[in-house]
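One structure, pasted below without further comment.
Missing here: one protein chain of the complex. Every other protein chain is in place.
First chain written, first letter: the chains are A and B, and each begins at residue 1.
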Amino acid sequence: MREVAIIAFGQTPNRRREVHHNDAEMVAPVVADVLKEVGLSRRDVDFTCSGSSDFLAGYSFSWTMAIDALGAWPPIQESHVEGEAAWALYETWVKMLGHEEIDVALVYGFGRQSMTSPRDVMVLMNDPYLETPLWPDAISQAALQARALLDAGLCTEHDFAEIAVRNLRHAESNPLAQLSGRFNPDELLKTPTIASPLRKHDCPPITDGACAILLAAGDRARKLCKRPAWIRSLAHRIDVQALGRRDLTRSRSARLAAEAVGAIGRHFDIAELHAPFTPQDWILQREFELSKDTVLNPSGGIHQGNPMMGTGLVRFGEVAARIIRSEADRGLAHATQGPCLQQNMVGVLEGE
Amino acid sequence: MADSQKPVTTIKSPVAIHYNYSIGAGQSTFMRAIHEGRILGSRCPDTGKVYVPPRLTSVETASPMTELVELPDRGVVYTYCIVNIKFYDQVLEIPYAYAYIVLDGADSAIMHLIQECPIKEIRPGMRVQAVWKDRAQWTESLENIRYFKPTGEPDLPIEKIMSEIRKKSYA
Partner (left out) sequence: MKLNDKNESLRGEHVLQFPYRRATGPILGRFFTEIRDNGRFLGIKTAAGKVLCPPVEVDPDTLEDLSVNNFVEVGPAGCVTSWTWLSEPRPGNPLQWPFAWALIKLDGADSALLHAVDAGSESAMRTGMRVAPRFRDERNGGIRDIACFVPED
């Protein structure tokens, strides 16, 4: 089987609102950066795939605008996923495994959610007959999952706050982080709830941003990058959508995806978990059975920034970057979409 | 109340999403200029092609594209479409025509209405001129131009013009 590796990763600084650029203008410098990092030009890219959402952008086929950033002449081989760009990574990886002519690929994700109200727009992912007409916002839905954990005696609100504190502390070493700092969980618990028991620190920030990853196969990867981050395995699984039909204290699909990539019981130096809400970070830790010495979210996780539709891809990029820099040897990367950890992708990345 | 006798077979589920939409640097430059009655494009440093509205990076080469070019408000019809079907919210009388117009000096087309011209006479190669709203009504919008109308000048060889533009594309 062909070996595929991540050889470069770039992202925009995570900011609350992009005030100067549209999507194409936001994506262009990130794509230029990753190409420059390995000394390639756009002509060297055999396949491109992106992830974004028309509902965040406000119009159909919005992703075609971003292609202006690529210099798509002569015409390029390109695809798009309407959703989280980590799934664009999955599509690209699958294509590279099967197509010898794709040696180098570009994957990027972007979104400017600050232009709308993301916690309400995300409700369009719910059942259009039974749930969306009530407009149960995304924070309320995540809160139902948090409550289930409290009711089962599995977690306390203090546990949730500690997850935020850990992410924010790690984000201090990330120059691109939107939020960071040293916080006291007890102080955080004094802040008001938004949808009980969730407080601001439990929720993802609103972030505008773009990110990009370059992939290369086999010896091409070794030529372009001193220490490629090899994708040893990648899998995704999906739960039933309806919250009322799931055990919300668990994410069975996250567990199944982790089993499919052989992650359970293996040691990871680092793990980047795409947990938009702190209780979900707790659930993922439990599903993945990560060992105590695995460093969780060294980038700062969701608190470093939530460039929605790119956030999951950033998790893969952050693990890969640390492997490339020899700061880690094996990492687990995770991405999610859908309400309350409905759909999950897990990957094992490793350096030689 | 008569409807409550019939079984439910459909539900209404309207959706309205609000955006505070940000158009970006290239489009903002275009809109600010058209507010003053000026039409701007930007020139690709690799091919020399002029794109309207301006873009920060070249569409074909991804190079930064910072040279701004001012264009006249006249050009030539590249292609057009006649609309015969009324759609929701329409204000124009049917039939009406939209055209892709290549302004003099541009290498891309803008889309706008053609009026003051019998539908049957609209053709590729037809020379057109912008008709503006009163200056007092100008905003940051392409709607400052109400429509384009024929100038009456002889047609231009549009196939040749497009062929010349295509040749400029980066090989």
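A few remarks follow.
In the analysis below, a residue touches a chain if its C-beta (ideal position, glycine included) is under 8 Å from a C-beta of that chain, and two chains touch if they have at least 3 such contacts.
In this text the structure is predicted, and so the values were computed from the model without any measurement.
Residue A:Ser196 is the one among A:Ser41, A:Ser79, A:Ser173 or A:Ser196 that touches the chain missing from this view. For the options B:Val8, B:Ile85 or B:Ala136, the residue in contact with the chain missing from this view is B:Val8. Within the whole complex, the absent chain has one touching residue among B:Arg32, B:Lys86 or B:Lys160, and that is B:Arg32.
The residue touching the chain not shown here, chosen from A:Pro128, A:Gly181 or A:Gly262, is A:Pro128.
Mapped onto chain A, the footprint of the missing chain covers residues 19-22, 25, 55, 58-59, 119-120, 128-131, 133-137, 140-141, 143-148, 151, 192-198, 240, 242-245, 248. Residue-level contact of chain B with the missing chain is found at 4, 7-29, 31-32, 40, 42, 54, 56, 65-70, 140.
As a convention for this text, only the chains that are shown with their structure count from here on.
Mean C-alpha position of chain A lies 37 Å from that of chain B.
For chain B in complex with chain A, the touching residues are 11, 13, 15, 17-27, 55-63, 169-170. Against chain B, in their complex, chain A makes its touches with residues 18-25, 28, 31-32, 42, 55, 58, 68-73, 112, 115-117, 120-121, 124, 128-129, 132-133.
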